[in-house]
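First the structure, which I've put down as structure tokens, then a few questions once you've had a look.
A protein chain is absent from this complex, but the other protein chains hold their places.
We just call them A, B, C, D and E in the order they show up, numbering each chain from 1.
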Amino acid sequence: MSFLGFGGGAPQISSEQKIKAAEAELDMVTTMFNQLVDSCHKKCFDKNYADGELSKNESLCIDRCVAKYFDANVKVGESMQSLGRSGTLGQNLR
Amino acid sequence: MSFLGFGGGAPQISSEQKIKAAEAELDMVTTMFNQLVDSCHKKCFDKNYADGELSKNESLCIDRCVAKYFDANVKVGESMQSLGRSGTLGQNLR
Amino acid sequence: MSFLGFGGGAPQISSEQKIKAAEAELDMVTTMFNQLVDSCHKKCFDKNYADGELSKNESLCIDRCVAKYFDANVKVGESMQSLGRSGTLGQNLR
Amino acid sequence: MDQLNYKEQQEFQKILYTNLVDRCFNDCVNDFTSSKLSTKEDTCLNKCAEKFLKHSERVGSRFQEQNQILMNQMRGGK
Amino acid sequence: MDQLNYKEQQEFQKILYTNLVDRCFNDCVNDFTSSKLSTKEDTCLNKCAEKFLKHSERVGSRFQEQNQILMNQMRGGK
Partner (left out) sequence: MDQLNYKEQQEFQKILYTNLVDRCFNDCVNDFTSSKLSTKEDTCLNKCAEKFLKHSERVGSRFQEQNQILMNQMRGGK
């Protein structure tokens, strides 16, 4: 499972490293998915749970929220690249 | 350490898998415990730390908060089961 | 990378354990660093992103925020020790 | 890599589950004069859980679709 | 599986510790005209840490009790 291009560009790695990379990948997709669930829940629902069903408005809101989250993701990735900041942050902790 | 029935129903697994399952179990209990500490802290305290001791009201609030959190946990687990949603969510990411 | 004295006081451990301890160490530094980034972002910025540059005031605020976070860290560590609570919490879950 | 194995699925669900409990507890339970859930809190928890679950499933479906589109754009998947 | 080993305990405490620092920093420190903690902030941090610690311990005790009750209900523990 590749997501947003992450996990693709690594140099030659062993098969054990591949497994570890795949696990890290999954961790990140899981994290991002949960943040997405959480953010769109905040954006699309009030805290008044009168009904267990999704209303039509709520469903529409969710769909748009996910679409916009993906666009925001791409946008932010491009910003980072155009600022030339793809390798500097982790190095700060060296 | 088994918690809320998780970790019990897995199929035949090797002893290495058992260790991994136990680690995952512990991760979840840790996560849930920290969420519980956090939620009840929000519910039972104001941000005015005049005193380092727990007042009688705060102590009572904590006890009830934990009890209710457990009940909510069970309740939510039952809801999930009655909706027949115990295996579908992870599959969405397949 | 040792941080705030954590990771120093462990008893005799094997080299595999050392690697695991180092990984746990890194996890914690990463967690703390991210909390720090997050807290100081909340303290020093409003949500109105008119400009991509850090203003002089924002830069000053960040520097002071990090310094105070470190002091708070030391302070809280001392409080914990003076309360004699360095080994009891994890044991609660035994 | 395109499938979550048994363990991963379990893990994924547990994270979702703990988030669901936490979210619904925080939104529905606010009275600590008793240690028993009131009828109102109880109903709220049920609706909240049901709604959160449906929400997550819908997000999951859209997530997959968007991810697929993105991967097709990048190079037709892997 | 009923005991946390040395490493797990350490880890558990570190999570608690980082949460404690973060919580108390956010609640107590709000003045960034100086890089030194004021006396007021300092006192607040001490009280907050002490209170959070006692809070966590109390939650821990209740957590165990409730967990025990639940496990007894399920099948007398494992």
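One rule holds for everything that comes next: contacts are C-beta pairs under 8 Å (C-beta built on N, C-alpha and C of every residue); 3 or more make two chains touch, one makes a residue touch a chain.
Just so we're clear, the structure is a prediction, and the values are computed from it rather than from any experiment.
Of the chains on view, those touched by the hidden chain across the whole complex are A, C. Touch with the hidden chain on the side of chain A covers residues 6, 10-11, 17, 20-21, 24, 28, 31-32, 35, 39, 42-44, 60-61, 63-65, 67-69, 71-73, 75-77, 79-80, 83, 85-94.
Residues 1-5, 8, 22, 25-26, 30, 33-34, 36-38, 40-41, 44-45, 47, 49-54, 58-59, 62-63, 66-67, 70, 74 are the ones on chain C that touch the missing chain.
One rule holds in what follows: only the chains that are shown with their structure count from here on.
Here the spacing of chain D and chain E, counted between their Cα centres, is 26 Å. Among the residues of chain A, those touching two or more other chains are numbered 1, 33. Looking at chain E, residues 2, 4, 8, 11-12, 15-16, 28, 46, 50, 56, 60, 63 sit in touch with two or more other chains.
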